[in-house]
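With one protein chain withheld, the remaining protein chains of the complex are depicted in position.
What follows is subunit A.
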Amino acid sequence: MPNIFSMGDGAVTIDLGNQLSESLNGKVLAMYQWLQQHPFEGLKDIITAYSSLTIIYDPYFLKTHYQPANTVFEWVQERIITAYHQSGPQVSGTPVKHRIPVHYGGENGADLASLAREKQLTPAEVISIHTGKLYRVYMIGFLPGFSYMAEVDERIALPRKEKPVPVTAGSVGIAGSQTGIYPFNSPGGWNIIGRTAVPMFNAQAQNPVLLKAGDEVEFYNANS
């Protein structure tokens, strides 16, 4: 059985293994889908991450509504265990695929040259490796619509910077084996290799966030 623990008196997390794994992430998203199809009253929100899922709930509502014999925490824990057992190994349906144009290098990608040097590659090789792969969106977090995608080829994987610096909206970065796109101007520690003009976030849209966990992303060089 995976690790299930409380995050205070209003949240429960199920952790399937604390690692970046397509199958664990697939199970997380399957549980998310199952819970959306089988919600319980008093469930306020669900946070999906790499290998964990967190339920935010209203303890007082659950207490008065369902009158659990023990703590509300134990009651929600039971719902998570049910979701774990009832959900399949991954979400049904084919993933949504996005092709995203990126302007690499120069002022759009201030860290491309240094990343290339560090990895003993030419900037063109870094671009070709980055665009040569289909990435899975594992999770959205940090900022509205900020995508954590993986896995970057180890030839261009580079740890995040020691200190965050100002990053422009649309910037495409690399941190370890992850790649992602900043939806807003924000402080950030990822190595910025390019920028896309495709908006990641639009508050006015019915669906304000472009990328969702479980989607697939392919980058292509907008300059070529």
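Remarks
The rule is simple: a contact is a pair of C-beta atoms (placed from the backbone, for glycine too) under 8 Å apart; a residue touches a chain by one contact, two chains touch by 3 or more; residues count from 1.
By our rule, contacts and distances are computed from a predicted model.
Here one chain is missing from view; checked against "CRISPR-associated exonuclease Cas4", "Biotin-dependent carboxyltransferase family protein", "Aspartyl/glutamyl-tRNA(Asn/Gln) amidotransferase subunit B" or "Spore germination protein", UniProt names that protein "Biotin-dependent carboxyltransferase family protein". Among A:80, A:102, A:139 or A:158, the one in contact with the hidden chain is A:139. Where subunit A meets the omitted chain, the residues involved are 3, 5-11, 13, 15, 18-20, 32, 44-54, 56, 59-60, 63, 71-73, 139-146, 148, 184, 186, 201, 203, 208-209, 212-213.
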